[in-house]
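Heads up, the thing below is written out as structure tokens.
Missing here is one protein chain; the remaining ones are kept as they sit in the complex.
The first chain written gets the first letter, and so on, giving A and B; residue counts start at 1 in each chain.
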Amino acid sequence: MEVVRDLVSAATLASVVGSAAPLIYAAIGETIAEKAGVINLSLEGSLRLSAMVAFVIGFWTGNAVLGFLVAMAVAALIAALIAFASIELKLNQIAVGFVLALLAVDLASFLGDSFVGERGASVPPLAIPVLSDIPYIGQVLFDQNLSVYGSYVLIFASWFFIYRTRHGLILQGIGERPEGAYARGVRVNRLRYLYTILGGALAGIAGAAYSLDVKLGWRETLTLNLGWIALAIVIFGGWHPFRVALGCYLFGGLQVLAFQLQDVLPGLSQVLPIAPFPLMILALVIVYRDWFRRVGDRFPALRGVLASEPPAAIGTVFEPD
Amino acid sequence: MSDFVGEPATPRHEALRDPSATVSPWTRWTGGVPSSLDAMALELIDIKKHFGAVRANDGITLHVEAGTLHGLLGENGAGKSTLMKILSGFLKADAGTIRLDGTTLALGSPQAAIDAGIGMLHQDPLVFPPLTVLDNFLLGSPGRGLDRAAGAEELGEISSRLGFHFDPNAIVRTLTVGERQQLEITRLLWLGARLLIFDEPTTGISTSQRVELFATLRRLAADGLIVIFVSHKLEEIEELCDSVTVIRHGKVVGEVDMPVPTDRLVEMMFGEVVVEGDRPHVEMGSPALDIADVTITEGTTAIREWSLQTAAGEVIGLAGLEGSGQRTLLRALAGLVKVGSGRISVAGTDITTMSYRDRLRRGIHYLPAGRLEEGLVSGLTITEHLILAGERDAFFLDWDTATDHATDKIDGHQIKGRPESTAESLSGGNQQRLLLAMMPPTLELLLMEHPTRGLDIESAEYVWNRILARRSDGTTIVFASADLDELLRYSDRIVVFFSGEVFRVVPAAELDGDGLGYLIGGKERV
Partner (left out) sequence: MTTRQTRTRMGPTVVSLVAAGVVSIVLLVLVDAPPFEALGLLWDGAFGSADKTANTLLAWTPLVLAAAGLVITFASGLWNIGVEGQIIAGAIAATWVARVMPGPAGAVVPATIVAGIVGGAFWALLAGVLKTHGKVNEIFGGLGLDFLAAGLATYLVIGPWKRAGVASTSGTDLFREEAFLPSTTMFGAEFPLLAIVLALIGTIGVYYLLRGTRFGLELKAVGRNPESAFLLGIPTRAYLLGAFAVGGGLAGLGGTIQATGFHHKLVPAVSGGYGFLGILVVLLAALSARWVAPIALFFIMISTGSAQLDLRLDLDSAFGGVLQGIIVLFVLVGGAWAVWRTARARRRGS
């Protein structure tokens, strides 16, 4: 009972919201790239390397903003490499992304080795006046820092962009049926570069947020497995920003729950954080069932809530003749 | 003048597309402008497009007046699709000029074609199945912002004038192909298309939808648009078009105003069909393939309660335009398509429910058209293919024996290649020879799709000699072909398919090229 009461306390929920923020950047960035048809499998490495780089830049300059910017550039570069290898060189996206994931992880450990244990720059807390005074909600949502507020903005902005703007409609089109978008005058591959790199840059923000905000400092295990988890959450979230964000918050909650249960149920608490993976598999299994498709076509809203099919052209190469 | 003249809906994007324009294409379409229809015409001058050594378009010149429905007729592979892809900006021509309303267009991208007012309706409408009707309508339209309410209004307005009805919030996946076409037509007109290209639009739609589509096409033409209807179906061209251009082997072979006698179209489409040599005569053996009252439905194909008995050693040719049901019948005989009802037996054995692999073991062999797609495996060698096709007796492979065997087969079938040559490195003719070499020595039933498509004459002759040699062993041969000469020359009987059904079964000796051409177009010679 005490566990439950602790869980819903404002302080706990505030920490869930805060710790989920970086994951939201990574997962929504990946959502955007995958909506455009490109799988950036390097996420685990992109997060790790950008977290390290952000910390080092912040440590050297004392400027957290600069740390964020350089981290974005690094992760965007990795994404650009995947886009280039896939679009121009016709290499398998999975192969290149996978190699880059492992490489960037080790590169972060190697280059960041001498910075472990140092204290560097950090994102200062910034309570929003008035809003943070709202009882309970204020403490949970508005007594955070800028990178957390940015995650709220990203959730709504990405949703608005994808579903409420013409460019968002085109984004859906190039991942769904690139030849159809091409017939409508869209420069498919140019946009795929753009969105893959944008997704990478968001992963860079995520990495930087871990080392400059959530868990100040740099160590190898700082973002351990969070990149893979972000990939799973994108699928579980059906490529929809709201559900992806929900997945991130649920994962944040699981982490806190696991922490609380450490003494009571040590076995369970160790295993809880892998929950996104079976949920991902479950989402993929039901989405292809005929009954689900039938129900989904009749009640589009319901489909949106339960599971969504991947963008049809995900992972494929588009060549305009 | 037009039954849709009314308050024109001005597309929101119009001001952005061309700030100086005071008249939108939409207004133009409704008959307001231009005052003189004579000014509007499409001219294609000496269009050339090569793919490697293949001259897909070899100097095509075409003139289409506004306000007419112009047909583009030709066999599969004649070059119609290439020409239309050039016109819609998907392909860049190697040479030639395209003029619309007297203005020379620099095409080369779909956007340029859209800007020029050219709209293409693809055979499989390029819509986005998981998105709503409205989002499909709006996707890619120029301008800023996304005003769904305004979009829905315009969708409703334009579609209702065309006589279409959409639920803007329906998911496009749930729409039929016909409805998807209607959506695309609506969208293209909204974007200001003055020239509409319909690429084989009747493939995959129902009869009633076809009637509706044709009515729409007539109305669009009557309103002063240029409508090009691409087809290989004589009947549709005759029913619909005011004028027709016939293309064969990448060249224009004729441009005529309709109506003209059907045999003229047939002759232009297929060329002079001269059957050379005598059909080899083989004594018919005992009953072999027995198709009894079968019903097979797949996609648009519906063969209903159809029967055919063949004698051992008989050659049955399947004629018809591509996609008329020949492939479905072949695949049903092979065990790849389920038979709805009825019974199929081979040499007295009921095979109706037998699996593909069991039929393969029983000597029923299917040779599909895509040699490298469905027959051979890229990357594997001749030797490896022959092993795969051989007996599954041993687990371990004996490469020396296998290579010797391959060398024998290469000699025996005159394949230009070495045992270690990979399938994709062989020419089409040699790929087909390899496929023949992979067949077991005795067969009950040989099913083939376009056995000589893309082959040079020598290879084609060779392939047929090999195939016909099996007749004396009592093998029944069923083959589909688009080559009338081949059908008339090698078949004993010809089964003519038309729009998904068996149209006629005729002894080949009773037919000549014209007669067969008529039947393929769904007509009986008068």
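In this section, contacts are C-beta pairs under 8 Å (C-beta built on N, C-alpha and C of every residue); 3 or more make two chains touch, one makes a residue touch a chain.
Remember, predicted model here, so these are calculated numbers, not experimental data.
Set against the missing chain, the residues B:E384, B:E444 or B:D483 yield one that touches it, B:E384. For the options B:E153, B:E305, B:E374 or B:D456, the residue in contact with the chain missing from this view is B:E374.
By the touch definition given at the top, chain A reaches the unshown chain through residues 41, 85, 88-91, 94-96, 98-100, 102-114, 220, 225, 228, 231-232, 235, 266-268, 270-271, 274, 277-278, 280-281, 284-285, 288.
Within the entire complex, the positions of chain B that touch the omitted partner chain are 356-357, 360-361, 366, 368, 373-380, 384, 387-389, 392, 394-397, 399, 420, 422.
Keep this in mind: only the chains that are shown with their structure count from here on.
Separating the centre of chain A from that of chain B, both taken as means of CA atoms, is a distance of 45 Å. Those residues of chain B that touch chain A in the shared complex are 85, 88, 90-91, 109-111, 114, 120, 122, 126-132, 135, 138-141, 143-146, 169, 171, 173-174. Chain A makes touch with chain B in their complex at residues 164-166, 168-170, 172-173, 176-177, 179-186, 297, 300, 309, 312, 320-321.
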